[in-house]
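What follows is a short report on a single structure.
Moving on to subunit A:
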Amino acid sequence: DTNNSSVSAIKKRGTIKVAVFGDLPPYGWVNKAGTRKGYDIALAKQIGKDLGVKVKYVQVNADSRVDALNSNKVDIVLANFTVTDERKQVIDFANPYMKVAIGVVSKKSNPITKESQLNGKKLIVNKGTTAETYFESKKNITVQKYDSKTQQFNALKNGRASALADDNSYLFAWVKNHKNYEVGIKTLGPSQYIAPGIKKGNTSLLNWTNKEVKKLTKDGFFETDYKNNLKQYFGSDIKASDIVLAKDYDFSK
Partner candidate 1 sequence: MSWIVIQQSIPIFAKAFWITLRLSLYGIIGSIIVGIIVSLISYFKVPVAKRIGYIYIELFRNTPLLIQLFFIYYALPEVGFKISAEVSGVVGLTLLGGSYMAEAFLGGFNGVEKIQVENGKAIGLSNAQLARYVILPQGILTSIPAIAANVIFLIKETSIFTVIAIPELTNTALDQIGMYYHTDESLFILVIAYAIILIPLSILLTWLERRTRRVAFGN
Partner candidate 2 sequence: MAEQLLAVNHLSKNYGEKQALKDINFTVDKGSVTVLLGPSGSGKSTLIRTLNGLEDFQAGQIEFDGQVIDSKFKAWLPIRQKIGMVFQSYELFPNLTVLDNILLGPLKVQKRNRDEVVKQATDLLETVDLADYKDTYPRQLSGGQKQRIAIVRALTLNPEFMLFDEVTASLDPEMVRGVLEVILGLAKQDMTMIVVTHEMNFAKQIADKVLFLENGSIVEESSGSQFFDNPQTDRAKEFLESMDF
């Protein structure tokens, strides 16, 4: 039954359908050989392993993550899904596995270091991200909204706007490859968390995933994941503890 995402149904089916990004190194992307790679992908693999099922990846864009769950296209979203109150109303989040905040990247030659500098300027965001929601209400900023990560970064490189806002975790990685740019604003707004997204009402998978994330955190899985998939993409000023939750993190908060 493709519409049932309970743990037993997934096990019976033998595959778990996971929504991931395909164009967002180093979280979810596809390498030259055509293999999916990244921090999120490693988690997906681990979950598949622990459930004893195969993993089927469904590539999504940021703005279709909720619908992918609600239309049963996927069982779980592991696509750098930031926990927000709005999203909690339409889907459930399991325990978080990453820390994040909104960051703003701009040209080194013309850096944006304070939010107020954006007034009267153009800003690039990706549709359906927390950055978009954050800047949506700011009337003085012209927000350009793109469908995918490729498109938004391309637009920034082409000088379509003064800056780009997205989760700082991607931006750190991106600037390492693009030496002319810097993350002028490292954190904006409250600090937030990335967590697996699960369809509302699917308590069986939710409970399972909660336990799974808790266990993996305690076991140091995410620190290893960080070392394998992220470290090389970040500058030396970023440490594992900036991204990964502490082993003894209290999930009951």
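Selection rule, in plain terms: all candidates are chains of the complex that A comes from, given by their letters.
The definition used in the following text is that contacts are C-beta pairs under 8 Å (C-beta built on N, C-alpha and C of every residue); 3 or more make two chains touch, one makes a residue touch a chain; residues count from 1.
Values in this document were obtained by computation on a predicted structure and should not be read as measured data.
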{"item": "In-complex contact of subunit A, chosen from 1 or 2", "value": "1"}
{"item": "Contact set on subunit A toward candidate 1 in their complex", "value": "62-64, 66-67, 70, 86-87, 90, 124, 127-129, 132-133, 136, 144-147, 151, 154-155, 157-160"}
